[in-house]
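With one protein chain withheld, the remaining protein chains of the complex are depicted in position.
Just so it is clear, A, B and C label the chains in written order, and each chain counts residues from 1 on its own.
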Amino acid sequence: MTKPLNVGTIGYGFMGKAHSNAYATVNHFFDLQYRPVLKAVCARNAEKAQAFAATWGYESVETDWRKLIERKDIDLIDICTPNNTHAEIAIAAAKAGKMILCEKPLSMTGPEGLHMVEAVEKAKVPNMVWYNYRRVPAVTLAKQLIDEGRLGRIFHYRAKFLQDWTINPELPQGGAALWRLDAAAAGSGVTGDLLAHCIDTALWLNGNLDSISATTETFVKERKHNLTGKVEKVGIDDAAIFMGRFHNGSLASFESTRYARGHKALYTFEINGEHASIFWDLHDLHRLQYFDHRDQGIVRGWRSIHVSDSDHPYMGNWWVPGLQIGYEHSFVHQVADFLKGLETGKPAMPDFRDAYRTQLVLDAILESAKSEKWVKVVHG
Amino acid sequence: MTKPLNVGTIGYGFMGKAHSNAYATVNHFFDLQYRPVLKAVCARNAEKAQAFAATWGYESVETDWRKLIERKDIDLIDICTPNNTHAEIAIAAAKAGKMILCEKPLSMTGPEGLHMVEAVEKAKVPNMVWYNYRRVPAVTLAKQLIDEGRLGRIFHYRAKFLQDWTINPELPQGGAALWRLDAAAAGSGVTGDLLAHCIDTALWLNGNLDSISATTETFVKERKHNLTGKVEKVGIDDAAIFMGRFHNGSLASFESTRYARGHKALYTFEINGEHASIFWDLHDLHRLQYFDHRDQGIVRGWRSIHVSDSDHPYMGNWWVPGLQIGYEHSFVHQVADFLKGLETGKPAMPDFRDAYRTQLVLDAILESAKSEKWVKVVHG
Amino acid sequence: MTKPLNVGTIGYGFMGKAHSNAYATVNHFFDLQYRPVLKAVCARNAEKAQAFAATWGYESVETDWRKLIERKDIDLIDICTPNNTHAEIAIAAAKAGKMILCEKPLSMTGPEGLHMVEAVEKAKVPNMVWYNYRRVPAVTLAKQLIDEGRLGRIFHYRAKFLQDWTINPELPQGGAALWRLDAAAAGSGVTGDLLAHCIDTALWLNGNLDSISATTETFVKERKHNLTGKVEKVGIDDAAIFMGRFHNGSLASFESTRYARGHKALYTFEINGEHASIFWDLHDLHRLQYFDHRDQGIVRGWRSIHVSDSDHPYMGNWWVPGLQIGYEHSFVHQVADFLKGLETGKPAMPDFRDAYRTQLVLDAILESAKSEKWVKVVHG
Partner (left out) sequence: MTKPLNVGTIGYGFMGKAHSNAYATVNHFFDLQYRPVLKAVCARNAEKAQAFAATWGYESVETDWRKLIERKDIDLIDICTPNNTHAEIAIAAAKAGKMILCEKPLSMTGPEGLHMVEAVEKAKVPNMVWYNYRRVPAVTLAKQLIDEGRLGRIFHYRAKFLQDWTINPELPQGGAALWRLDAAAAGSGVTGDLLAHCIDTALWLNGNLDSISATTETFVKERKHNLTGKVEKVGIDDAAIFMGRFHNGSLASFESTRYARGHKALYTFEINGEHASIFWDLHDLHRLQYFDHRDQGIVRGWRSIHVSDSDHPYMGNWWVPGLQIGYEHSFVHQVADFLKGLETGKPAMPDFRDAYRTQLVLDAILESAKSEKWVKVVHG
């Protein structure tokens, strides 16, 4: 029989939905000892929290996250709130001895993240950050191919994350759905939102970044603020580009923006190695492009791998070859791995410390963009 | 509050899993009056049924489908068993006044299907057949574009469904996972399995087929039979091709096979109209290709539509633009539509009568392949 | 030093241009003993012939093809005129001892084609038919892969050739640029024009067709005739579909049309073998798609081969890897092979006899479409 693991989720927005789905679904497809129980959802707006609880089958509702953390019947706190609240909640939850799953990015800054790391490490509570794209099967397969040494020496790593949803200058900033445009709540713009994903994957696949040079841009300088009702200066970066050098000697080329017309969520990365190259694209997330120079010359070409076979990562748990999965499955996989980690004692990654390393790169990017100089990345 | 709808599922195989997931998920994403309750699962093997019930949260287990049908606490019977059992179960369930959802194809033959249609219509029970691909958002969008008259007069409809999983002659036929290779259980090979999907979509999108000429082939003539342990003649068709004419004057070109190396589940269709054309492909199911001749000449091209915007069919219920869904979502949508149909009194399609029309085309194909003559399709 | 080979070209239309370019270009890129000399172009309209000669550097002009054939200074007659003139010219040219290159399709019918075959074989003159797509490097590579046995037993061969240029019912038939719509000049519609290409490639790659069942359609039944000025019945087929069986046991599925909105010249073929599959597409003619099941499972996928490496067929003669060639290069390659054949005594294919085999399939298609029955293909 499975053991219940009582989850208390803070926040009912997009990520509250994605995580709740993962908890509700994971045991249907993965054979695990633990079974998440949707014990409580917490949000300041009681009515909306109630509605969310009804939809997802949460057993109870809280409107103060401190109360949730105090509850004895909660094993795990899931933080799905804006970035500027992560640290306070996480540190309190750690002190209360709760396991913690925190939305990305971990924190507003590196130093803040370090406090969080220290809190969970001191409390010895299981912890993880929702960099979900590691668990898209095609991305996990990329990791596997790299770990097998198939690529040889790496020369290039390039990634971009392109969106187009903030081009309209009439779009306001701040408040419920638009806190990501408010520097006070989000910390930064695309750097913390989109580049954070690119960097998490990159550090995982290609190791540390040693130094970077970055630039950022805010195309729309002023927007009405939902919280004040006034037109205010926009504090976030609309676009960010950086180049750099990885510790393994390869060159980095990264870009993210919310002003790339035609791209909704085009996260792509490409790695060029001595022997082989890999390319992936979130818009067709179930495919991996793979080029192996060791193939015979006349039939050498980029292979479009439909990552849906039972020997592909995670896919044996779903349907049959040729039938693709989607976005939310990456969250299901992350919960499955987290629960498996509890069973085996080998924690699923990225934990807070791992995610803190990404935070240090984000800090370097923002510093370089401001100083217009190359910046050495601190290794966490 | 939602009203419970008690489901009794017969069969725990691939389709039992796909349907159970749909029942478990639908209310998380769709706002509906009814909420399916996983009341009972039924299978001859009690142990396996028990394990399946535990995984999915079915409240009880039955080993005799007749007992399940007799239960007063069951509202809806879901038939996920091999084709040769559909009719007997469905007719009995109809007599017992249960709603019925039946896996495709409806029946072994047209006449058998007609008995099933008559049974549900006499009993006036809601009924539906799981031709799930109608509810892939890109396919539903295709239907919408056609209904809006965007294509103009239709000249061509071509579809294929290509797989490659039975090429190995050592693969046996019959029994649990391989009943689809056993003519006694499946009725036919790719015709009832794969072409059935192609035809359901085609009749829905393009209207009736009037006449067809078909050919079938069995590449591996003998296989070991799992039930007898002996090498036996293979009775199913490994591949089937037909051409024909639709009632609207357009030409039909269809093909399906399990011997197309490199294709796992490549269901594609293309429709060429006077003004516009449409193409869809199950291997990248979240995209629709659309060509509109009315676009200005110099910028005319096939548009690759990433069907993930909130104004695309069903997609407003899931994530945000750019984030794709997968295979199982089509089943969730079908349950959502079925439940909505109960609310509104406008039944979701395809019902048994609608699916019976597909059955009549399947009969015509098998007859034509045998007689080597053109055959008129009976319109049901 | 190279030896001159004096060419007399009959016709200055699209194909006159494509062939003239091939003669003018071939020695720049291929190391050959023979060098075509543009000696004369022949057309009824002296003025247009003169202009064409000036553009291409033809040394002289004729307005009567019989005179051209009589000229002692002409070694080779190139027939670029409508289909209904091929036989008469070719038979006369053969009698005059000229080498003959004839546009495809060879003839109006199989029996007519046989006369032509007999004429060139009796006269022992080098002869070839312009089925140029064999010499697209990606297609030649497909042939090479098949000849090496990489595909194993073949199960399926499917081809289509889709265009959309005759959808407008106001387009007239007949006369200069539109003789292809006039049954008297063309013999048939898409069957002789487009399917002929598909069949030539198929017989070359996959061997003889044994039997076929076909259907044709004329969507626009009447068009104004350019030669009479009157609205007349359209005698050609606008679309043709056939299915059949190859001698090697594989199934055939073929389609062509001029009513597929969005496709200008979409000639595609796909071959599915036991071990590997191949796909090619004229719209991106410099690529070959190749799937090899013997690749390791987790990295198995369709390989998109950019056929531009120096070890790819013909490509060592052009540029460097990554730089693609286009349509007209297939004609250059065909002339190169023809000239090489003169050097080596191993004639380039397809010769008249080879092209006659395609003609017999075309006859079978038209017969089957008329009789609505399966027809055995005569092997020439």
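Note that in this section contacts are C-beta pairs under 8 Å (C-beta built on N, C-alpha and C of every residue); 3 or more make two chains touch, one makes a residue touch a chain.
The shown structure was predicted, so the numbers you read here are calculated from the model rather than taken from an experiment.
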Option from C:Asn83, C:Ser277, C:Ser308 or C:Gln334 whose C-beta touches the chain left out: C:Ser308
Residue, one of A:Glu62, A:Asp182, A:Glu255 or A:Asp284, that touches the chain absent here: A:Glu255
Of A:Met128, A:Leu145, A:Ile236 or A:Ala276, the one touching the omitted chain in the full complex: A:Ala276
Residue of B:Asn168, B:Ser304 or B:Thr344 touching the missing chain in the full complex: B:Ser304
Residues belonging to subunit C that touch the chain removed from view: 14, 18, 20-21, 24-25, 27-28, 55-56, 163, 165, 263-266, 282-287, 306, 308-309, 318-329
Residues from subunit A at the interface with the omitted partner, ascending: 155-156, 158, 160, 162, 164, 167, 213, 215, 217, 219, 239, 241-243, 245, 249, 251, 253, 255, 257, 259-263, 272-277, 291, 293, 302, 372-374
Residues in subunit B touching the chain absent from view: 141, 144-145, 288, 290, 292, 295, 297-306, 309, 311-312
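Note that in this section only the chains that are shown with their structure count from here on.
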Rounded Å distance, subunit A centre to subunit B centre (Cα mean): 36
Approximate Å spacing (C-alpha centroids) for the pair subunit A, subunit C: 55
Centre-of-Cα separation between subunit C and subunit B, whole angstrom: 42
Multi-partner residues of subunit B (at least 2 other chains): 263
